[in-house]
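I have a structure I would like to understand better, so I am pasting it below and will then ask my questions one at a time.
All protein chains but one are shown at their positions in the complex.
And now, subunit A:
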Amino acid sequence: MAQANLSRNERISGWVFIAPALVLLGVFMIYPIIWSLWMSFQVGKGMNFSFGGFTNIIRMTKDPVFIRALTNTLIFLVVQVPIMIFLALVFANALNDPSLRFRALFRTAIFLPCVTSLIAYSTLFKSMFAGDGVINKALLAVHIIAEPIAWFADPFWAKVVIILAITWRWTGYNMVFYLAAMQNIDRSIYEAARIDGVPAWARFRYLTIPMLKPVILFTTVISTIGTLQLFDEVYNFTAGTGGPSDSTLTLSLYIYNLTFKFMPSFGYAATVSWVIVVIVGILSFLQFLVARDRRPAA
C-alpha cells in the first residue's frame, strides 16, 4: 500500500540512503563469501593457485589432521552446548524467583564473563589450571585427587578445560535470553500450578521449558554456531597449537593454521571453512525440525 504510493523520486532517495550500507555489505561480506567459495576449488601454495575441481575435497577426506579437528569440534559441540543450555536454564529459573535476595548481583555476576576481556580471562584460566594452580591445590586439599592433574598436557583434561572455559564464558549470555523470556510469562500461571499441587520440578519441566521453546531453539542455534567456530580459547590456552598433539585442535584453528601458519594454502583453507558452513546449515535445519510444533494448529 504505502509502497505503491511512494513517488519515483522518493524511491530513488530511499535507495540512495541505504546505498552506503549496501555497498559496504557487498564489499566486505557478500564478495568475500562468493570469493571464498570460488577459492575452495583452487589448489596451490601462496598466491600461486589454479583451478583444481574437487581436489580439495578429496584431500580433506584423506587428511588426518582435518578429521581430528572435525572430531574435536563435534565433541566440543555435543558435550558443551547441552550442558551450557541446561545450566543457563537452571540459573535463569533460580534467578527469576522474586523471593531470592541479591538477584541483581547474581545476574550481573553470571553475565559478566561474556563481556570480560578474552585475554584477561584466558590468562586467569591458564594460571588457575596450571600444575600448581588453585584448581589442583583445591582438589588436592579435599583429597579428590592424589597428585596434580596436568591439565594442559593431557588430551582428555585439555578438552575438559576448554569446555569449562567456554561454558563459564557463555552461560550467562544465554541465561539473559531466558530471563527476558521468563519475565514475559504471566506469574499467575505458576501460581495456578502451585495451588493445583504441581511440584517445582514439573513446573520447570512442563511449564517453563515448553513456554521458552522458541528462545531455547534460538540460543541452541547460536551456541551451535559459536562452538563450531571455536577458536579464541583454544588459541590462547595452547599458544595456537591445538595441543597436546592436536587434541584440542578445532576447525577454525586449523583454518587459521592453514592460512597463516603453514605454507599458505588458501584454497584448502576455504574448503574447510565451507565445511563449517555446511554443518551449521544442516544442524540448524535439524534443530528447527526437532523443535517444530507437531500439531498442525500451532
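By definition in this document, a contact is a pair of C-beta atoms (placed from the backbone, for glycine too) under 8 Å apart; a residue touches a chain by one contact, two chains touch by 3 or more; residues count from 1.
In the analysis below, contacts and distances are computed from a predicted model.
> Looking at UniProt, which of "Pyruvate dehydrogenase E1 component alpha subunit", "Carbon-phosphorus lyase complex subunit PhnI", "Electron transfer flavoprotein subunit beta" or "Sn-glycerol-3-phosphate ABC transporter ATP-binding protein UgpC" names the chain that isn't shown?
For the chain missing from the view, the UniProt record says "Sn-glycerol-3-phosphate ABC transporter ATP-binding protein UgpC".
> Which is it among A:11, A:194, A:261 or A:292 that touches the chain not included here?
Checking the options A:11, A:194, A:261 or A:292, the one contacting the hidden chain is A:194.
> For the full complex, which residue in A:94, A:202, A:239 or A:286 touches the chain that was left out?
Answer from the full complex: A:202 touches the omitted chain.
> When the complex is taken as a whole, what residues of subunit A touch the one chain not shown?
186, 188-189, 191-199, 202, 206-207, 210-211, 213, 297
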